[in-house]
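Below: one structure, written as structure tokens.
Yeah, one chain of the complex is gone here, protein chain that is, but the others are all in their spots.
By written order: A, B and C. Residues from 1 in each chain.
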Amino acid sequence: MVTRTPLRLAITTSGVDKGLLSEDDIVEIDEHGKVVAGSGRPSAEARLHLTVARVRGAGAVLHTHSIWSTILSDTATDGGVTIEGYEMLKGLAGVQTHEHREWLPVVGNTQDWAAAVPRVEAILAERPDAHGFLIRRHGLYTWGQDLADAKRQVEILEFLFEVMGRKRGMPWQP
Amino acid sequence: MVTRTPLRLAITTSGVDKGLLSEDDIVEIDEHGKVVAGSGRPSAEARLHLTVARVRGAGAVLHTHSIWSTILSDTATDGGVTIEGYEMLKGLAGVQTHEHREWLPVVGNTQDWAAAVPRVEAILAERPDAHGFLIRRHGLYTWGQDLADAKRQVEILEFLFEVMGRKRGMPWQP
Amino acid sequence: MVTRTPLRLAITTSGVDKGLLSEDDIVEIDEHGKVVAGSGRPSAEARLHLTVARVRGAGAVLHTHSIWSTILSDTATDGGVTIEGYEMLKGLAGVQTHEHREWLPVVGNTQDWAAAVPRVEAILAERPDAHGFLIRRHGLYTWGQDLADAKRQVEILEFLFEVMGRKRGMPWQP
Partner (left out) sequence: MVTRTPLRLAITTSGVDKGLLSEDDIVEIDEHGKVVAGSGRPSAEARLHLTVARVRGAGAVLHTHSIWSTILSDTATDGGVTIEGYEMLKGLAGVQTHEHREWLPVVGNTQDWAAAVPRVEAILAERPDAHGFLIRRHGLYTWGQDLADAKRQVEILEFLFEVMGRKRGMPWQP
């Protein structure tokens, strides 16, 4: 969750079992990733969350490690995953028709997101219409005006990843 | 849910998170799709629900966006999906034996169902024995005398879509 | 559930939604399939349950319509499905080692089980070591001394069907 002027972002601390998450496992950070409320080390990907919040103006940023996002992130042949022609695409912000071509960039994984931020910023700037991006063999980032928006986009994209993943290897797959 | 003389149909409003559905998210519409009770814009596919209710005399119409119905809708080579020889087919209204050949039409997707209604009506008239239809890359429509009937058909058809989808790409697939 | 001398079998009535099952949906039948307690028409496959109870001396007979049993029943090339070398086989009655070769007959489906009983009896007599059988495109029958035994065998066999089904179509599949 994000507030602005100044930018503040609530984020889970690093290495917590998400099934046992409590209020104490969430800290508030400023635009430089410094903890301003709560205690604990913020997630190693805090820089990435801040970048998305700043560049996209998002009120909430969500990141998932799912089976199908991990698999789909590994299939990109031209630097991204294309999803096109599905009714469920209408669940993405601003999309009014299934005749939509969503292209999600796939970013290489790293353990140094501070260093990788310029690269991610460039990709997001180049693709202002992308509703999310994948990190290779890692997972999905998506966002929204608020948490409900971002959660809806997670559900939409994960659904579409599963459809596309299951279609691979099938005889009728174009 | 449908009542008749005059035709009235209770339908969810557009764009609601189905996991958070409450009574207020359901409106009553007349045969022209006009809201006669409750407030909110009815689902964009209200026309399609009304068509099924009228043409098939259904007491309940259900529509799902599932992984397997989305996948199966994309595999039709002759305008429909054939399901034949499964015991579970007996869960469809009036089917007494597994030696039944169900053919479900696949309709192209659109965002203008008012315009597409004549096409859907023609398909339903041509195939009076179809227990449902698919919209390509979108999902399933099925119906019943009441909600329990329609729900049973959803379960039956989704089960069979999953069986058929999982069999694709397997060496023994005929 | 089965009691003996005389043979009595408690069985669900026909066409009930298994998710809404209540005590009233279970009737007691005699060895000829005649209802001796409760009201309602027993399942169309009562004859098959009685046959298994009689021929195998089972105290409980279970029948499932699962995705993977439906798929596996359709893959038999020599009249049955072979499952061999899995630790989970030890969950079948009397099996002490993974070095066990289970062969489950696949019986053709029918809507006239009264007529098919002699055929099923012959298969069960020919294969006294089979812990269950499949009906093609229909599902699994298995049994046990009591309900816990039969339930354990359902879990074991369904697990193994899923393993075998998922391995099909994979490059390393022998």
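The rule we apply is simple: contacts are C-beta pairs under 8 Å (C-beta built on N, C-alpha and C of every residue); 3 or more make two chains touch, one makes a residue touch a chain.
It should be emphasised that the depicted structure is a prediction, and the values quoted were computed from it without experimental measurement.
The chain we do not see here touches A, C in the full complex. The omitted chain makes contact with just one of the residues A:31, A:74, A:99 or A:129: A:74. Only one of the listed residues, C:15, C:57, C:85 or C:108, touches the absent chain: C:85.
Counting over the whole complex, chain A has residues 17, 65, 67, 70-71, 74-75, 77, 109, 111, 135, 137-139, 165, 168-169, 173 touching the chain that is not drawn.
Interface with the hidden chain, as seen from chain C, comprises residues 85-88, 96-99, 148, 152, 159, 162-163, 166-167, 169-172.
The working rule: only the chains that are shown with their structure count from here on.
Under the stated contact rule, the graph of chain-to-chain touches is a line, running from one end chain to the other without closing. In whole angstrom, the spacing between the mean C-alpha positions of chain A and chain C is 46. Centre-to-centre separation between chain A and chain B, using Cα means, comes to 33 Å.
Along chain A, residues 169 each make contact with two or more other chains.
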